[in-house]
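In this view, the complex is presented without one of its protein chains, the others remaining in place.
By written order: A and B. Residues from 1 in each chain.
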Amino acid sequence: MAGSIEHELTLSADDLRSLPILGKVHEWVVTVDHKRLGVMYVAGGLFFFAIAGLQAMTIRLQLAMPNAGIVPPEVFNRLLTMHGTAMVFLVGMPILTGFFNYLVPLMIGARDLAFPRLNSFGFWLWFFGALLLYFSYIGGDGLYGAGSAPDVGWFAYAPLTERAFSRGNCTDYWILSIFLTSVGSTATAINLIATTFSMRCEGMTLTKMPVLVWLSLVVSFMMLVALPPLSAAQAMLLLDRFLGAHFFDTQAGGSAVLWQHFFWIFGHPEVYVLVLPAFGFASEIIPVFSRKVIFGYHVMVAASCAIGFISVSVWAHHMFSVGMTPAGNSFFALSTMLVGVPTGIKIFNWLGTIWGGKLRFRVPMLFSLAFLFQFLIAGLTGIMLSVVPFDWQLTDTYFVVAHFHYILVGAIIFMDFAAIYYWFPKITGRMLSETLGKWHFWLFLIGFHLTFDTLHFAGMKGMPRRIYTYQPGRGLDTLNLIASIGALVQGIAVLILIINVVKSLRSGEVAGDDPWDAWTLEWSTTSPPPEYNFATPPVVRSRRPLWDLKHPEDPDWRYE
Amino acid sequence: MTISLLAGTPIPAWANDWGMGDSNSKIPPSSIFNPVSTPAHEIDTVAFFVISITAVIFLIVAGLLAYSVIRFRTRPGDDGREPPQVYGSNPIEFAWTTVPVIIVFVLILVTARTIYVVQAAPRPPGALSVHVIAHQWWWEFRYPDLGIVTANELHVPLSDPHSPTPTFLDLESVDVAHSFWVPRLAGKTDVIPNKRNSMWIDPQVAGTYLGQCGEYCGTEHAMMLLRVIVEPRPDFDRWATAQKQPPVVDASASHGRAVFESTSCVNCHTISGTRADGRFGPDLTHLMARETIGAGVAMNTPAHLKVWVNDPSVMKPGALMPAMNLDDKDLDDLVTYLATLR
Partner (left out) sequence: MSAAPATIDATTTDWKPTMPYKGRVGVLALILTESAFFSIFVVAYIFYIGKSLTGPYPKDVLSMPIINTICLLSSSITIVLAVRALQRGSIRSFGIWWFVTLALGLEFMTGTAAEWHRLIYHEGLSIGTNLFGTTYYSLVGLHALHVTVGLILILLVMILTMLGYMNRNHIERIDCFSWYWHFVDAVWVVVFITVYVIGR
C-alpha cells in the first residue's frame, strides 16, 4: 500500500478480535501506531485523574471543617504534593500528548508520526515514571519512616528538599519520576515538530493546517525549551542530595531563590503547555458547533505563537514576594500583563466565531461554552495577580489556588472533556450518550463553581495555601465547607463520565465517519480509522477540505 | 454538629482547638480588604482599581458571550443551511488588540507606582527595628535597639498617620523558606535562608492582628501562626520595659526551676539569668506575657502548658520539640515554674 512507515503487523479489526487476551495485550504493548499510543496516553491520564481526584477529595474532606482530624499533617502534606504533581505530569501532560499524538497525523494527512518507535519509547518512559511516583507510597521513606510519598509540594522549593530537611528518599522519588516523564515528553515534542514540518500531505502548506496543529507545534517548541530547566534543576538537586553538591545549600552560600527561578522558568511555560491544547480543541470544536469557519485564522496562529514567546518571560510573577528589586518586579508585572493581550484576543476570536452562527448545544459545545466563560474569569484573576502589590496579599493563598484551578479544571479539564466527547466517535466508532453527557456536564459545572468560586474569597480572608487545617474563629469555616461539597459533586460527575464511557464502548450508537458534520481531514476516514489512516494520501486546497467537498459551489479556497 | 450557613459563624470543630476558636472570634477576620497600615492601604487601593477594571471587562465580554449564546442558537424548524462564513476582519482585530494594550499601559503605571511606594519607602530615623528570624515552625523577634528577645507575638507601637512611626522588619530564616504575612498590615514578604529581606508596617488602629506563615515550610506550616499586638506608645513602652526585666524569681517554684535547669530544656531555650541559653527554641524569659503557645496553636494556660511540655505532638504533630516525658510531679512543678515567668 502507499505510505512509508515500517509495520510488521497489519491485522484487520476482525483478526484482532479473534486473538486471545494475551495476544491482544501484546498488540497494545508493542504498538508504534500513533492512534494506539494516543489512546494509551489518554487512558493513562484519565486513570491518574481518578486517583489524584480522590486525593483532592480527601484534601477537601479534611478542610471542610476547622481542626478536622481526618488525616494527620504528614499525610496531608503528601496528599497535596502528590495531587499537584500527578495532576500536572500524570494527567495534564499525557492527555494533551495523547490527543496530539492521535490527531496531528490525521489532520495533516500523514500515516503516522515521524518517529513511531520514539513515540512508543516516550509513552513507556511516561508510564514507568508515573508508576515510580506512586510506588513511593510503598517504597519511599521520609521523615516519619517507610511508606512515605514526597511531601515537599509540587514545586519542591529548596532548601526544604535538601537532605537536611527532607530525610529519606521520598523527595528522590519526586525527582526521578518527573525526570523520566519529562524525557518522554521531550521525545514527543521532537516527534510532533518533525512530523509537522516533514510529513504534511500535498497542498497543505503551513497556513492550511488546522489551528490545533499550529498549537501542537507551539506547545512542542515550548516543551523543548521549558522542560530542560526543570530537569536541570532536578539534576542539580540530585547532585546536592547524593554527592554533597551545594547548588541550593544555603548553609554553603547556595541560593534558595535560584531553585525558584529555575523551577518557574519551567513552571510558567508548563502551564501554557497545558492550556494551549485546550485552545486547540476549542478552535476545532467551536467552529463545527457554530457552523462557521474560525474567525481570524491568521490572528489565532499569530496569537498562539505570541503566547509561546511571551510566556517564557513571565516566570518570576510566581516570585513577587521573594524580595526582588522594584525594577525586577515591575518588569515581570509588565510581561505578565502583556501575555494577557494575545490570550484575550483568542477569546474575542472565539466569540467572533460564535457570532452570527447557528449554535448546536451538543455536549462538546456545552463544555466549550463553559470553557469560554471560565477562561475569561481565570484570565481576569490572572491580571489581578499581575498587579504586584495585590499579589503580595494574594500569592500563596487560596485565591491563587482558585485562579489556577479555574485554568486547570475550568479551562483545561472542561476542554479535555469536550475533546473526549467530540473525538470518542472517531476513535472508537461509537457515540457517547448525549443524556449521560449532559448530566456529567451540569453536575461538573455546578460542583466546579461551588468549589472554586468560594475559594477565591477564602484567600482574600487570609487563608494561605498548603495548610492541613485552619483554626475556628477565622471566618473560613463556611467557605471551606461549601468548597468541599463542590468537590463531592464533581466526583459524582466524573463517575457519570466513567459509566458513559464503559456503556458506550459496548453499546453506544454507531458513529459513522463524520457524525458532527465537521471539516478537517480526520473526519474523511473511517471511525475508527484503519491502521494506515487513509487509503490514499489526501490532497487539500484549503483549511477545511471537507467543507470544500460538501460545498463545491462555495469552497473555502476562494476566500482564504 | 450544627452547620451554620451564615458566613463567619464558627462550626464546632472535631478536634480540640485549645481555646483558639474563642480567642480568634474576638479578633476581626484577617481580610486583605480591611487594612489598618499604609502598605495594606496602598494595596487595597490598587486592588480596588484593578478589580473595577476587570469587572468592567468581564461584564462586557461575558455579556457579549451570553448574548451570542442566546441570540445565535439554532431555532427549532431551522432549514439546516449553513450561516454566512466570516473569515475575519482586520479592523475588528485591530480594535480588540489596541484596547487591551491601552489597559495594560494604564495598569503597569499604577502597579509600578505602588511597588515603589511600598518597597522603596525610606526608613525614617525614629523607626522601630525588629529582627524577625523564622524557624520551623515558630517566629523569633529581636528588638536590637531595645535589647528584647521574644517569640511568636510581635508588639509594635501605634503609628499616627500625621507623624508616622513605622516599624521596620528585617527578615531572616535559619532553615527553610517561610513568609511573613499579616494581611491587615501589609502584603507578605518571604523569609529565605541566606537572603536578607525587609518590610515595614505602620498600624494606625490599636488591636491584635492575626497572620501566619505564607510559604510551605514543612509539616507544621499550617500552625506557624502570628499575632501582632499594636499598642499606643505608652503601653508599648511599658511592655518593652517589662520585657527587659530579669525574670521573676518565685521561691515557691524553685523545684520546678531545678527541673528545668537539669533537663535538656536548657539546650534549646533561653531564660535570662539562668544557665539556659539555648537558641533553638523560643526565649521563655517572659513566657506568660504571651497570649498563646506553640506559635499560636493553643491558648497560654498552665493546663495547656502541661500538655505541651509533656508531648508537643499532641497539639502540633511533628513539632521539633521532643516529648519531655517527665514524671507527673516534675511536670507539675516545671509548669508551676513556667507559669511564674511573667
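The definition used in the following text is that a residue touches a chain if its C-beta (ideal position, glycine included) is under 8 Å from a C-beta of that chain, and two chains touch if they have at least 3 such contacts.
Computed from a prediction, not measured in an experiment: that's the story for all the values here.
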{"item": "Partner chains on view for the chain not depicted", "value": "A"}
{"item": "Touch criterion as defined above, residue of A:61, A:176 or A:245 at the omitted chain", "value": "A:245"}
{"item": "Residue, one of A:104, A:178, A:236 or A:333, that touches the chain absent here", "value": "A:236"}
{"item": "Selected residue (touches chain absent from view) among A:114, A:175 or A:460", "value": "A:114"}
{"item": "Chain A residues that touch the omitted chain in the full complex", "value": "114-115, 186, 189-191, 193-195, 197-205, 220-221, 224-229, 231-233, 235-236, 239, 243-247, 252-255, 258, 262, 265, 512-514, 521, 523-526, 534-536, 538-541, 545-546, 548-549"}
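What we mean here is this: only the chains that are shown with their structure count from here on.
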{"item": "Whole-Å separation of chain centres (CA-atom averages), chain A against chain B", "value": "34"}
{"item": "In the complex, chain A residues that touch chain B", "value": "65-69, 72-74, 77, 143-144, 151, 153, 157-160, 164-165, 250-251, 253-257, 290-293, 295-299, 321-323, 325-326, 329-330, 333-334, 337-338, 340-341, 344-345, 347-348, 351-352, 354-361, 369, 372-373, 376-377, 380-381, 383-384, 386-397, 460-462, 464-475, 477-479, 481, 551, 556, 559-560"}
{"item": "List of chain B residues in touch with chain A within their complex", "value": "3-17, 20-27, 29-33, 39-40, 42-43, 46-47, 50-51, 53-54, 57-58, 61-62, 64-65, 68-69, 72-74, 78, 82-89, 92-93, 96-97, 100-101, 104, 107-108, 110-112, 114-116, 118-120, 136, 175-177, 179, 181, 183, 186-190, 192-195, 197, 210-223, 225, 296, 317-318"}
